[in-house]
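Pasting a structure below so you can have a look.
Every protein chain of the complex appears in place save one, which is left out.
Letters are used for the chains, namely A and B, taken in the order the chains are written, and counting of residues starts over at 1 for each.
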Amino acid sequence: MDQHTEHNSQESPDQPHLLAQRDGIKRPPLVLNKRTMGWISSYVSTIVESKTPLWWYISIAITSPIALLTPLLICYLVSTGVGVWGNNSPVAWAWDITNFVFWIGIGHAGTLISAILFLTRQKWRTSINRAAEAMTLFAVVCAGIYPLFHVGRVWKVYFLAPVPNSNAIWQNFRSPLLWDVFAVSTYFTVSILFWYTGLIPDLATIRDRCTTKIKKFFYGILALGWRGGNRQWRHYEMAYLLLAGLSTPLVLSVHSVVSFDFATSVIPGWHATIFPPYFVAGAIFGGFAMVLTIMLPARAIYPQLHDMITPMHIDKMCKVILLTGSIVGYAYLMELFMAWYGANPYERAAFWYRAFGPYWWAYWSMMFCNVISPQVFWFPWCRKNIFVVFIICMFVNAGMWFERFVIIATTLARDFLPSSWGMFHPTWVDIFTFIGTFGIFTTLFLLFVRFLPMICMFEVKAVLPEANPHYGEDH
Amino acid sequence: MEKITKVTMNTSAPTITTAGPATAPLFGLGIEFESARDLYHAAEKVRDAGYKKWDTYSPFPIHGMDEAMGLQKSWLSALVFIGGLTGFTLALALEFGTSSFLYPLVVAGKPTNLFTIPAFFPIMFELTILFAALTATFGMLALNGLPRWNHPNFNWDRFNKVTEDKFFIAIESSDQKFSFEATSAFLNSLGGNHLTAIHEDSGNE
Partner (left out) sequence: MNSHSDNNDKRPITHDGPASKSQESTAHSGVPLSNCFFDYKHVGGRFFGLVSISIISLLGCIALGMNNPKQFAFSWLFAFTFFLTICIGSLFWILVHHGIDVEWSVGVRRQMENVATLFPVLSLFFIPLIFVAPLLWKWMVIPHGSSHALLEKAAYLNLPFFWMRAAFYFLFFSLASLWLRKLSVAQDNDGDPKYTVMAREITFASLPFFGVCLTFAAVDWLMGLDFKWVSTMWGVYIFAGSALSSLCVILLIITALRSVGYLEGIVSERHYALIGQLMTAFTVFWAYIGFDQYMLIWYANIPEETTYFLRRNTESWCILNIILVLGHFLVPFILLLFRNPKKRPAYLCGIACWILLMHLLDIYIVVLPMIHPAGFHPSFLDLLSLIAIGTALAAVFLKRLGDVPLWPLRDPRLKDSIHIVV
């Protein structure tokens, strides 16, 4: 990892090592422009310390009223009844579950970046993991709203907790919906632990830089008295490694459990054994797209982030999107093939309706956005062009919503009996509740950007060449 | 807060700054380094000198520092294993206890005996992870003695930079080998700067 170049300075230009420096062999530095540790701390902390910029006030003035829509409409829903949503028979799971799966899927990239990329020693994760983890939490908050209120009588929601009800009957632990309760709440808890554990040393940085007493007090409390002693780092690193090791199977399990909600049923189009890995790949896919969707504007607003979130980072994330998009494409095609190959008329019909039934537009939007559009990332110039990347990410965000809509609404709309066929039409409550969750998500993210370090400073410092205790020494 | 005192010694007398109330008991001696490399080599020397109650402080974890300091591996993983096992057992008891013993429930033709375990597996897994993760975080804090908002090191103004880009070593006065003169001379020989005598808070005796 040392970049000293003393002993090859006198070699002639036709030497292989110079050829090796062309694209693809030479690894670009993780932090550009040879930034120092002090620069990283002061730049990232300045975002938190400086006077609140105007754009921030404007943005939050827009997003917070939108965020308010969701709680208001939830009040309307609870006081009136679930009938204010467009859920009907046969489409009893409609936008609420679609949006739940959509948000929980987005919530997967953060933990993936933090945990899996940590375990596989992908050092480029350090610049983006903090924001991605925060995004995870906010997405899970948005996701949690839907199943909570989908239960109908939300004041009876404690029935889901393992306490016996009045008939001394316990929960049905074989129900995928109860698995969901355990999976999502575990995921939320562990994500907070992981995120907060990662924040402690950086909160200490801000504590030590603060000038005002109030800030010093609050950041000091949050930093828990972190001193950066190696006797602390020793346990800290072990805890981080263990949390990463625990989160990796957890992140796979959560979306697998969500997929079980569908796949354990006998409904054609839902019951497919490939659902768990396919949902996980889709979640990573959609999550990475959302990470880029919010990191690209942040990078545009704070130009010096370019040194930490480099074109190489964007390039790598695009490649992950391409890979996971292709896995999702594989799953779509495998479902189609097996539906045909299985020769079950109901299964075949379900997929026929998806592609050519009344919801054909949703199906082909999904296909285009999720499978076709990311294929442009095969071309390096597309991964380098920020606008192309941003547009594709927006396609992916939309495509992943369509995917859940296709799985849920179009499957239910065509029941076994043609007499029970029906269509789903969202009501205004559906639409504005969903828009409101975007408000919640962006508001929380704006608050995060304003009050907490957006980049994991201590980890970025640790990947600098001079962080190596043998920096400058020959092997 | 900082006073410069000259300590008279036989050879080159190191300049020692005092941090914290000078009347309060001495916590230890600290010295600052410019880079991870310097800290690493200094740590090796402190280890070889036989000190036990000391620590290196850095803005980020330094690879290989545990060996340089002569520290054992963290045993947090053992705690986490126990935590995970607790979660697993709890889920096992919760699921089989309620669905097989307290109120045997036949749903979707699934048995109530051991062979229903595939349907119980997701919750077992989740609770294992939940308890293990809680143990990892809170176990780490407990082993590190955190939260602890007050510490003599914080009396040292320059120590603020430990979370930014400076590196420190502090040897505590409670170490058996500690003697003010010898230790300060030893620290001074390590090549750092800003040798400081860190005192505890006056009220903290």
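Assorted remarks:
One rule holds for everything that comes next: a contact is a pair of C-beta atoms (placed from the backbone, for glycine too) under 8 Å apart; a residue touches a chain by one contact, two chains touch by 3 or more.
Treat the numbers as computed from the prediction; the structure is a model and nothing was measured.
The chain not shown here is in contact, across the full complex, with A, B. Only one of A:S45, A:Q171 or A:S256 touches the chain withheld from this view, namely A:S256.
Annotation: of A:P277, A:P311, A:G357 or A:P426, A:P277 touches the absent chain (contact as defined above). The residue touching the chain not shown here, chosen from B:L29, B:A119, B:L143 or B:V162, is B:A119. Of the candidate positions A:I214, A:A343 or A:L417, contact with the hidden chain is made by A:A343. Residues touching the missing chain, restricted to chain A, are 1-3, 5, 7-8, 11, 15-17, 19-27, 119, 249, 252, 256, 260, 263-266, 271-277, 326, 330-331, 334-335, 338, 340-344, 378, 475 (touch as defined at the top). Listed here are the chain B residues that touch the chain not shown: 63, 77, 108-110, 118-119, 121.
Heads up, the rule we're going with is that only the chains that are shown with their structure count from here on.
Note: centroid distance chain A to chain B, computed from Cα atoms, is 31 Å. Taken in their complex, chain A has these residues touching chain B: 36-38, 41-42, 162, 164, 168-176, 178-179, 182-183, 186, 189-190, 193-194, 196-197, 201, 204-205, 207-209, 220-221, 224-239, 242-243, 246-247, 249-250, 253, 257, 260, 457-459, 461-462, 466-473. Taken in their complex, chain B has these residues touching chain A: 35-37, 39-41, 43, 55-66, 68-69, 71, 73-74, 76-77, 80, 84, 94-95, 98-99, 102-103, 105, 107-108, 110, 116, 119-120, 122-123, 125-127, 129-130, 132-134, 136-137, 139-141, 143-144, 146-151, 153-154, 160-165.
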